[in-house]
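One chain of protein is taken out of this complex; the other chains stay put.
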Amino acid sequence: MKTFKLGGVHPPENKISKQAAIQELPVPETVSIPISQHLGVPANPVVKKGDTVKTGQLIAKGEAFISANIHASVSGTVQKVDNVPDTSGYRRKAIIIKTEGDQWEEGIDQSKDLIKECGLSAEEIVKKINEKGIVGMGGATFPSHVKLMVPQGGKAEYLIINGVECEPYLTSDHRLMLEKAEEILTGIRIQMKALHVEKAIIGIENNKPDAIAHIRKLLPDYPGVSVQPLEVKYPQGAEKQLIKALINREVPSGKLPIEVGCVVHNVGTAYAVYEAVQKNKPLIERVVTITGKSLKQPSNFLTRIGTPVSTLIEAAGGMPEDTGKVVNGGPMMGKALSNLESPVTKGTSGVLLFSKQESHRKVVHNCIRCSRCTGICPMGLEPYLLALLADHHRYEDCEDNHIMDCMECGSCLYICPSGRPLLDHIRNGKAETGKMIRSRSQ
Amino acid sequence: MSLLTVSGSPHVYTDQSVSKIMYGVLLSLIPAALVSFYFFGVAAILVTLTAVVSCMFFEFIMQKYLIKGPVTIFDGSAIITGVLLAFIVPANLPLWMVVIGSLVAIGMGKMTFGGLGKNIFNPALVGRVFLMISFPVEMNIYPKPTAFSTQLTDIVSGPTPLAVVKEGVAQGEKVPDMLPQVPEYVNMLMGNLGGSIGEVSAIAIILGGIYMLMRKIITWEIPTAFIGSVFIFAGILWMIDPLTYVDPFFHLVTGGLMIGAIYMATDMVTSPMSRWGMIVYGVGCGFLTIVIRIFGAYPEGVAFAILIMNAFVPLINRGFTPKRFGEEVKNG
Partner (left out) sequence: MNEITLISVISLGSLGAIAAVVLYMVAQKFKVIEDPRIDVVSDLLPGANCGGCGYAGCRALAEEIVKKESMDGMNCPPGGNEAMKEIASALGLETTEQDPTIAVVRCSGSKEHAPPKVQYEGAMTCAFSHSLFAGEGGCPHGCLGCGDCVESCDFDAIYMDETTGLPIVKDNCVSCGACVTACPRNIIEIRKRGKKDRRIFVSCINQEKGGIARKNCKVACIGCGKCVKECKFDAIVFENNLAYIDYNKCTLCRKCPPVCPTNAIHELNFPPKKNRPAAKTETTNA
């Protein structure tokens, strides 16, 4: 069984909602659609207060190179374009739409029929993906069309599809692979065409044997695509680790996967690409796992972008009494919410509810230099040292110890027996070191 | 309704904790303790209890009244220091000396640096070396093991096998002539030889080491490098001259090598962080042990070897950093 070699942890899987089929969540009364749901430059709103919009209509245009279009996820009237609190409580610009009916923009194929053939050329595919605002659905939300345009001098050999879902609790990709396998595979074929590659590998951890078997059964119809089961280990879903596990190539520090001839996409993205190219449907809804040990009905909902998290929680049986923390995303890399009205965005793969007991950190002890953090760091760094240096504001030393290689996977904080806030300090150090490096190059 | 918690990711944490690790180590010491109680009897139990109680007592006093910080005597680290200190002194050591050793171990070895995790040297070894230098006579009389001994005084005592050989070589005797004076290897492996309380039975200590390996409290690098290098260096000397140098197996089963390699050198606080660092550290310990055992003034060198290597740990940590992902690329 393949996996990446360096480091990694095995947090309890807790995939509670893996049996729950994807359900469509009713259209919410109002949606609040942030203009920055992706990595890069925020989109520019093209609607104003009082405008009537249809589902799927363009409401904010991504004009920069690394940016993405944003579309209305419901039909109705634009209530306001204003700053509203986001997941962390800071006020960011969003478009708030009051729902009236559910009228879709013309030209969007709402049927469930599978369309396998794609007659578009590579450029047309990329253009379409750009138009429809597709971003990476795994959580990093990097605009997909940028990844599909191979830069000068680079050559893509492999398309790597991330079906790992190494985060505990989350099951949205798992359900998607079970229920929409044909669509995903078609999406992969489309992406292969756009990239001019002959080989695509879907990496799936072997805690999802049903998904592996299901996709394997369908493979003969999709030449060039293969499935590779992987040993369960976090963070296997990280680009660099996944490439290492699947084709044993190491992306050099500070470089992108294209350096070793790979482009990595999530299965969710493949599905979104299928819908955008074959059905003309922009990215206005996604599968969101809502789960938690004391939640009544852990489920996977097909949710419109902009739906408040509180609506999701209601649909899953209401907020349990003992909730102590609500997390947007997976337990290892997700963001704790300080505001339950914050919306589901393109990158929301799950909403987790932790009980009071689970939500507290461990009591902090002295570092006992057990070297567990160094042993499990998937990037081969020394988290204890970086945290110490960052805490003492020694950012030059942080840089010398390669703090910028850290991908903030959270393994060090997970494993620390002394409960030290290693990643908190490292994040801080990374931000400050980054600032220092940028100011130097100016 | 009380407030939601906000914190940085990750939001799940391992169930391992400092005290779980420490109590794991204690659990693994049970076989060695049983063997020593069998051979050295009540005296061994008394020394161990004294050391544990006084270590906890001194830690409490210092944390409460000197540092005025939180009191953490039940996190298990003071108990381990106590047990390990007791395990590397002779069973008939006067109890007041044990108390002094504990004071030095906790006070000088640990608290002066700021408590658990900040010490440079292994506290138990600091205590032992202090005793060895301060009370050389008492620290070098080892009781002969007798099954279920309840005697506290007038124990039959004699030199350890290492001391026998060292003395003999110094007087120009040949190694093969001396070997009949020491117990057979199988006996020594079981623990039936003169020595400190807990270090006598190699088998019991290896059992404990395997348990710790399985619970991932220690890693394989340091014990393997330490024991392996002792074996290799002793073997080289033995091959050069089997009449002057004793064979490598003898070095493995005698003295404090096993307890040193498995419990002392692997002390997390005072050992290196990276894999290659650990190996270098283990080899250094093994090399120094042999140098001291064969060429030094003392018959036993494990304690000094580990303490000397402890001092090099910060240097090793900077010299042997882990291999980074994407550092040097070999793609094929």
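Order of writing sets the labels: A and B. Residues in every chain begin at 1.
Heads up, the rule we're going with is that a contact is a pair of C-beta atoms (placed from the backbone, for glycine too) under 8 Å apart; a residue touches a chain by one contact, two chains touch by 3 or more.
Only a predicted model underlies this, so the values are computations on that prediction, with no experimental measurement involved.
Q: Would you mind spotting which of A:I66, A:L114, A:A213 or A:A431 touches the chain that isn't drawn?
A: In the complete complex, the chain left out is touched by residue A:A431.
Q: Against the chain that's been left off, what residues of chain A make contact? List them.
A: Answer for chain A: residues 85, 88-91, 336, 338, 360-361, 391, 421, 424-425, 427-428, 431-432 touch the chain left out.
Q: Which parts of chain B are in contact with the chain that was left out?
A: 3-8
The rule is simple: only the chains that are shown with their structure count from here on.
Q: Going by the contact rule set out above, which residues of chain A touch chain B in the complex?
A: Residue positions touching the partner: 6, 9, 11-12, 168, 240-241, 244, 248-255, 260, 323-327, 329, 331-338, 352, 354, 356, 358-362, 365-372, 374-375, 377-382, 384, 401-402, 405, 408, 410-411, 413-419, 421, 423-424, 427.
Q: Considering the complex alone, what residue numbers of chain B touch chain A?
A: Chain B reaches chain A through residues 2, 4-14, 16-18, 20-21, 72, 75, 114-118, 219, 268-275, 321-327, 329-332.
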